[in-house]
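Attaching a single structure in C-alpha coordinates format; questions to follow.
In this view, the complex is presented without one of its protein chains, the others remaining in place.
So, chain A:
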Amino acid sequence: MSGFDNFNTDFYQSSYSVDDQSQAGYGYGNAENPYNKPYGQYDYSQPVGYASPGVMQPQQQYTGQIFQPTQTYTPSPSQSLYTSSFDDEPPLLEELGINFDHIWQKTLTVLHPMKVADGSIMNETDLAGPMVFCLAFGATLLLSGKIQFGYVYGISAIGCLGMYCLLNLMSMTGVSFGCVASVLGYCLLPMILLSSFGVLLSLQGMMGIILTAAIIGWCSLSASKIFISALAMDGQQLLVAYPCALLYGVFALISVF
(Lines give C-alpha, C1' and ligand atoms only; values in the text may rest on other atoms or scores of the structure.)
Protein backbone atom coordinates (compact mmCIF):
# COMPACT_ATOMS: atom_id res chain seq x y z
CA MET A 1 0.00 0.00 0.00
CA SER A 2 2.89 2.32 0.63
CA GLY A 3 3.94 1.82 -2.95
CA PHE A 4 0.54 2.84 -4.09
CA ASP A 5 0.62 6.02 -2.00
CA ASN A 6 3.93 7.12 -3.42
CA PHE A 7 2.71 6.37 -6.87
CA ASN A 8 -0.30 8.41 -6.07
CA THR A 9 1.59 11.45 -4.83
CA ASP A 10 3.92 11.36 -7.79
CA PHE A 11 0.98 11.53 -10.08
CA TYR A 12 -0.55 14.33 -8.07
CA GLN A 13 2.63 16.32 -8.38
CA SER A 14 2.88 15.76 -12.08
CA SER A 15 -0.75 16.58 -12.75
CA TYR A 16 -0.59 19.86 -10.76
CA SER A 17 2.43 21.01 -12.69
CA VAL A 18 0.64 20.31 -15.96
CA ASP A 19 -2.36 22.26 -14.66
CA ASP A 20 -0.19 25.26 -13.86
CA GLN A 21 1.36 25.14 -17.26
CA SER A 22 -1.45 24.51 -19.70
CA GLN A 23 -5.01 24.48 -18.44
CA ALA A 24 -6.52 26.47 -15.67
CA GLY A 25 -9.69 25.98 -13.76
CA TYR A 26 -10.30 22.33 -14.47
CA GLY A 27 -9.34 21.17 -11.03
CA TYR A 28 -10.70 17.74 -10.31
CA GLY A 29 -11.44 16.84 -13.87
CA ASN A 30 -7.93 17.52 -15.01
CA ALA A 31 -6.47 15.67 -12.09
CA GLU A 32 -8.23 12.59 -13.37
CA ASN A 33 -6.96 12.88 -16.90
CA PRO A 34 -3.26 12.29 -16.36
CA TYR A 35 -4.18 9.39 -14.15
CA ASN A 36 -6.19 7.75 -16.89
CA LYS A 37 -3.32 8.05 -19.32
CA PRO A 38 -0.30 7.54 -17.13
CA TYR A 39 2.13 6.23 -19.66
CA GLY A 40 1.03 8.08 -22.70
CA GLN A 41 1.17 11.84 -22.06
CA TYR A 42 3.83 12.93 -19.66
CA ASP A 43 7.41 11.97 -20.00
CA TYR A 44 8.41 12.53 -16.41
CA SER A 45 5.55 10.42 -15.10
CA GLN A 46 6.53 7.40 -17.08
CA PRO A 47 9.90 6.64 -15.52
CA VAL A 48 8.48 7.64 -12.17
CA GLY A 49 5.61 5.26 -12.70
CA TYR A 50 7.94 2.40 -13.45
CA ALA A 51 10.57 3.19 -10.89
CA SER A 52 8.42 3.71 -7.85
CA PRO A 53 6.70 0.34 -7.85
CA GLY A 54 10.01 -1.26 -8.53
CA VAL A 55 11.50 0.43 -5.50
CA MET A 56 8.46 0.38 -3.29
CA GLN A 57 7.46 -3.21 -3.83
CA PRO A 58 8.87 -5.19 -0.91
CA GLN A 59 9.99 -8.22 -2.84
CA GLN A 60 11.02 -10.14 0.24
CA GLN A 61 7.51 -10.59 1.45
CA TYR A 62 7.01 -13.38 -1.08
CA THR A 63 10.04 -15.47 -0.21
CA GLY A 64 9.37 -15.29 3.52
CA GLN A 65 5.89 -16.62 3.13
CA ILE A 66 6.39 -19.67 1.04
CA PHE A 67 5.35 -21.79 4.01
CA GLN A 68 1.96 -20.13 4.30
CA PRO A 69 0.72 -19.88 0.79
CA THR A 70 -2.57 -18.27 1.81
CA GLN A 71 -0.77 -15.27 3.25
CA THR A 72 1.38 -14.99 0.18
CA TYR A 73 -1.61 -14.56 -2.04
CA THR A 74 -3.47 -11.97 -0.04
CA PRO A 75 -1.17 -9.06 -0.80
CA SER A 76 -0.28 -10.17 -4.29
CA PRO A 77 -3.60 -9.66 -6.09
CA SER A 78 -4.27 -6.36 -4.38
CA GLN A 79 -0.75 -5.18 -4.98
CA SER A 80 -0.79 -6.14 -8.63
CA LEU A 81 -4.16 -4.48 -8.90
CA TYR A 82 -2.88 -1.21 -7.65
CA THR A 83 0.55 -1.17 -9.17
CA SER A 84 -0.28 -3.03 -12.40
CA SER A 85 3.30 -3.99 -13.12
CA PHE A 86 4.28 -7.30 -14.63
CA ASP A 87 7.68 -7.44 -12.96
CA ASP A 88 6.30 -7.39 -9.44
CA GLU A 89 4.34 -10.60 -9.58
CA PRO A 90 5.71 -13.56 -7.70
CA PRO A 91 7.26 -16.27 -9.79
CA LEU A 92 4.80 -18.81 -11.11
CA LEU A 93 6.09 -21.64 -8.93
CA GLU A 94 5.70 -19.58 -5.79
CA GLU A 95 2.18 -18.65 -6.75
CA LEU A 96 1.37 -22.27 -7.35
CA GLY A 97 2.89 -23.16 -4.01
CA ILE A 98 5.38 -25.61 -5.49
CA ASN A 99 8.54 -25.36 -3.51
CA PHE A 100 11.16 -27.68 -4.91
CA ASP A 101 13.33 -27.48 -1.83
CA HIS A 102 10.50 -28.76 0.36
CA ILE A 103 9.60 -31.46 -2.08
CA TRP A 104 13.19 -32.63 -2.02
CA GLN A 105 13.30 -32.58 1.77
CA LYS A 106 10.17 -34.65 2.04
CA THR A 107 11.48 -37.08 -0.54
CA LEU A 108 14.63 -37.53 1.50
CA THR A 109 12.59 -38.17 4.61
CA VAL A 110 10.77 -40.95 2.81
CA LEU A 111 13.96 -42.47 1.50
CA HIS A 112 15.49 -42.75 5.00
CA PRO A 113 12.91 -44.72 6.98
CA MET A 114 15.16 -45.08 9.98
CA LYS A 115 15.89 -41.40 10.41
CA VAL A 116 13.66 -39.52 12.83
CA ALA A 117 11.30 -37.18 11.00
CA ASP A 118 10.68 -33.55 11.78
CA GLY A 119 7.06 -32.93 12.67
CA SER A 120 6.81 -29.55 11.00
CA ILE A 121 7.49 -30.61 7.44
CA MET A 122 3.90 -31.55 6.95
CA ASN A 123 2.61 -28.14 7.90
CA GLU A 124 1.88 -27.11 4.37
CA THR A 125 -0.17 -29.47 2.30
CA ASP A 126 1.61 -30.13 -0.92
CA LEU A 127 -0.11 -32.26 -3.49
CA ALA A 128 2.23 -31.55 -6.38
CA GLY A 129 4.84 -34.11 -5.32
CA PRO A 130 2.32 -36.91 -4.71
CA MET A 131 0.70 -36.23 -8.07
CA VAL A 132 4.05 -36.60 -9.75
CA PHE A 133 4.73 -39.85 -7.91
CA CYS A 134 1.32 -41.29 -8.77
CA LEU A 135 1.84 -40.48 -12.42
CA ALA A 136 5.31 -41.96 -12.34
CA PHE A 137 3.91 -45.14 -10.77
CA GLY A 138 1.28 -45.37 -13.48
CA ALA A 139 3.94 -44.77 -16.10
CA THR A 140 6.17 -47.57 -14.83
CA LEU A 141 3.14 -49.87 -14.77
CA LEU A 142 2.50 -48.82 -18.35
CA LEU A 143 6.03 -49.85 -19.22
CA SER A 144 5.23 -53.40 -18.15
CA GLY A 145 2.06 -53.44 -20.18
CA LYS A 146 -0.52 -52.79 -17.47
CA ILE A 147 -2.82 -49.89 -18.24
CA GLN A 148 -4.25 -49.42 -14.77
CA PHE A 149 -4.32 -45.73 -14.01
CA GLY A 150 -7.95 -46.06 -12.97
CA TYR A 151 -7.17 -48.67 -10.33
CA VAL A 152 -4.27 -46.60 -9.00
CA TYR A 153 -6.45 -43.55 -8.57
CA GLY A 154 -9.39 -45.48 -7.18
CA ILE A 155 -7.34 -47.34 -4.63
CA SER A 156 -5.45 -44.24 -3.57
CA ALA A 157 -8.70 -42.34 -3.12
CA ILE A 158 -10.30 -45.09 -1.03
CA GLY A 159 -7.10 -45.63 0.91
CA CYS A 160 -6.68 -41.95 1.67
CA LEU A 161 -10.28 -41.74 2.84
CA GLY A 162 -9.85 -44.76 5.10
CA MET A 163 -6.59 -43.46 6.59
CA TYR A 164 -8.17 -40.05 7.09
CA CYS A 165 -11.03 -41.55 9.10
CA LEU A 166 -8.74 -43.82 11.07
CA LEU A 167 -6.20 -41.12 11.93
CA ASN A 168 -8.91 -38.70 12.96
CA LEU A 169 -10.31 -41.32 15.30
CA MET A 170 -6.97 -42.42 16.68
CA SER A 171 -5.17 -39.15 17.24
CA MET A 172 -5.79 -36.40 19.77
CA THR A 173 -5.46 -33.62 17.22
CA GLY A 174 -7.32 -34.06 13.98
CA VAL A 175 -5.71 -34.24 10.60
CA SER A 176 -6.79 -32.77 7.29
CA PHE A 177 -7.47 -34.84 4.25
CA GLY A 178 -4.86 -32.98 2.25
CA CYS A 179 -2.17 -33.83 4.77
CA VAL A 180 -3.06 -37.53 4.66
CA ALA A 181 -3.11 -37.57 0.88
CA SER A 182 0.20 -35.74 0.75
CA VAL A 183 2.00 -38.13 3.12
CA LEU A 184 0.61 -41.25 1.48
CA GLY A 185 1.52 -39.91 -1.92
CA TYR A 186 5.10 -39.17 -0.94
CA CYS A 187 5.58 -42.60 0.55
CA LEU A 188 4.54 -44.17 -2.74
CA LEU A 189 8.06 -43.46 -3.98
CA PRO A 190 9.60 -46.86 -3.12
CA MET A 191 6.66 -48.54 -4.86
CA ILE A 192 7.84 -46.87 -8.06
CA LEU A 193 11.13 -48.68 -7.56
CA LEU A 194 9.24 -51.95 -7.24
CA SER A 195 7.25 -51.49 -10.38
CA SER A 196 10.32 -50.46 -12.34
CA PHE A 197 11.96 -53.68 -11.18
CA GLY A 198 8.90 -55.46 -12.41
CA VAL A 199 9.55 -54.12 -15.88
CA LEU A 200 12.92 -55.80 -16.06
CA LEU A 201 12.43 -59.03 -14.15
CA SER A 202 9.35 -60.98 -13.12
CA LEU A 203 8.25 -60.38 -9.56
CA GLN A 204 6.48 -63.66 -9.04
CA GLY A 205 9.45 -65.70 -7.95
CA MET A 206 10.83 -66.00 -4.43
CA MET A 207 13.16 -63.06 -4.96
CA GLY A 208 10.23 -60.97 -6.16
CA ILE A 209 8.18 -61.82 -3.09
CA ILE A 210 11.01 -60.88 -0.74
CA LEU A 211 11.58 -57.63 -2.59
CA THR A 212 7.86 -56.84 -2.51
CA ALA A 213 7.64 -57.48 1.21
CA ALA A 214 10.70 -55.32 1.88
CA ILE A 215 9.36 -52.43 -0.17
CA ILE A 216 5.92 -52.61 1.43
CA GLY A 217 7.62 -52.48 4.81
CA TRP A 218 9.73 -49.51 3.73
CA CYS A 219 6.74 -47.53 2.46
CA SER A 220 4.60 -48.17 5.49
CA LEU A 221 7.40 -47.46 7.97
CA SER A 222 8.10 -44.07 6.39
CA ALA A 223 4.43 -43.18 6.20
CA SER A 224 3.81 -44.17 9.81
CA LYS A 225 6.92 -42.35 10.94
CA ILE A 226 5.78 -39.11 9.32
CA PHE A 227 2.25 -39.49 10.69
CA ILE A 228 3.50 -40.20 14.19
CA SER A 229 5.77 -37.18 14.25
CA ALA A 230 3.23 -34.86 12.66
CA LEU A 231 0.34 -35.90 14.92
CA ALA A 232 2.31 -36.56 18.11
CA MET A 233 0.89 -40.04 18.66
CA ASP A 234 2.89 -42.19 21.01
CA GLY A 235 3.14 -45.95 21.07
CA GLN A 236 1.06 -46.30 17.95
CA GLN A 237 3.58 -46.47 15.17
CA LEU A 238 2.94 -50.11 14.33
CA LEU A 239 -0.79 -49.53 14.56
CA VAL A 240 -0.54 -46.78 11.95
CA ALA A 241 1.94 -48.77 9.88
CA TYR A 242 -0.41 -51.72 9.52
CA PRO A 243 -3.17 -50.00 7.51
CA CYS A 244 -0.52 -48.24 5.45
CA ALA A 245 0.99 -51.65 4.76
CA LEU A 246 -2.42 -52.90 3.65
CA LEU A 247 -2.79 -49.97 1.27
CA TYR A 248 0.67 -50.35 -0.19
CA GLY A 249 0.09 -54.09 -0.35
CA VAL A 250 -2.78 -53.47 -2.72
CA PHE A 251 -0.54 -51.29 -4.86
CA ALA A 252 2.04 -54.03 -4.83
CA LEU A 253 -0.61 -56.52 -5.90
CA ILE A 254 -1.28 -54.33 -8.91
CA SER A 255 2.37 -54.18 -9.86
CA VAL A 256 3.06 -57.85 -9.29
CA PHE A 257 -0.02 -59.44 -10.87
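Some points to look at:
Definition applied: a contact is a pair of C-beta atoms (placed from the backbone, for glycine too) under 8 Å apart; a residue touches a chain by one contact, two chains touch by 3 or more; residues count from 1.
Just so we're on the same page, contacts and distances are computed from a predicted model.
As stated in its UniProt record, the chain not included in the shown complex is "Protein YIF1", which appears among "Nucleolar protein 11", "Protein YIF1", "Serine/threonine-protein phosphatase 2A 55 kDa regulatory subunit B" or "WD repeat-containing protein 46". Among A:103, A:132, A:170 or A:193, only A:170 touches the chain that is left out of the view.
Within the complete assembly, A:242 is the residue of A:104, A:153 or A:242 that touches the hidden chain. Summarising the interface, chain A meets the missing chain with residues 1, 4, 8, 32, 35-36, 38-39, 69-70, 73-74, 77-78, 80-82, 84, 86, 92, 95-98, 127, 151, 162, 166, 169-170, 234-239, 242-243, 246, 249-250, 253, 257.
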